[in-house]
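Only one protein chain is missing from this complex, and each of the others stays in its spot.
Let's turn to chain A:
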């Protein structure tokens, strides 16, 4: 068990290093010279060359990569070529907001998908099951930003119950923090919840046909009890796989949703920096996003190991 966890951590660390190399390479082969961008189009060639030396751009790529990644590991993302300020604190602040938003929407998606998926599976042959199943089918088809705009129109503009956008730090005012969190989290989570509920449904249907459920029934457990005691954990395994895959989608969704609700998260920050052509900042943000996805997938992998004893032995 410990070995398995250690091995997964090794895999995680390796992937992070590979991801950092890919991020670095992608941004260095993009056209455009960071030194020229920093100085503007009017600068002379000599000024640009001097600036490049000052930024260390004349060094070989390997040295630049090691220098950059080495500093990132101790939390130093370098300085912005536009604002001339350290990028690190900006990224950390935005990351905190995005993490809260994404995790809240995952929790909301699960809170919706698990009971809804089970219900539609159990009542598969009944009319209400079919209707609920149809509703989730529609949910899958609605894009997140549209859901967001609808929510704003209804709850913020028409009823004025909740703010239409912006962000309040939880330390500052917790009630307002929640009020600002709820609409974007629902917008982001609703589509994922609908997709997940489809998977929960098919997974539960699959499990209900398993031999060990029949064994449980033969032991004298009622259909519902057999499903809850023996079925759900087994059904969770394929659902977790999908959840792991969805996390990347969720983060892309967060970029859009943060725009819709003007939330100063990583997505907003990334779009701002891309518009300003602030390459060191973009590089840092992309790496953080990639590591965030990898970290969540690592946690999903660990959860797998906890659920399924067959994955615990090293063999």
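Criterion: a contact is a pair of C-beta atoms (placed from the backbone, for glycine too) under 8 Å apart; a residue touches a chain by one contact, two chains touch by 3 or more; residues count from 1.
In this text, contacts and distances are computed from a predicted model.
Going by its UniProt record, the hidden chain of the complex is named "ABC transporter ATP-binding protein" among "Sulfite reductase (NADPH) hemoprotein beta-component", "ABC transporter ATP-binding protein", "PaaC protein" or "Carbon-phosphorus lyase complex subunit PhnI".
The omitted chain makes contact with just one of the residues A:49, A:122 or A:221: A:221.
Checked against the full complex, the one of A:47, A:93, A:176 or A:210 touching the unshown chain is A:210.
Within chain A, the residues in touch with the undisplayed chain are 3, 6-7, 10, 125, 210-212, 214-223, 229-230, 233-234, 307-310, 313-315.
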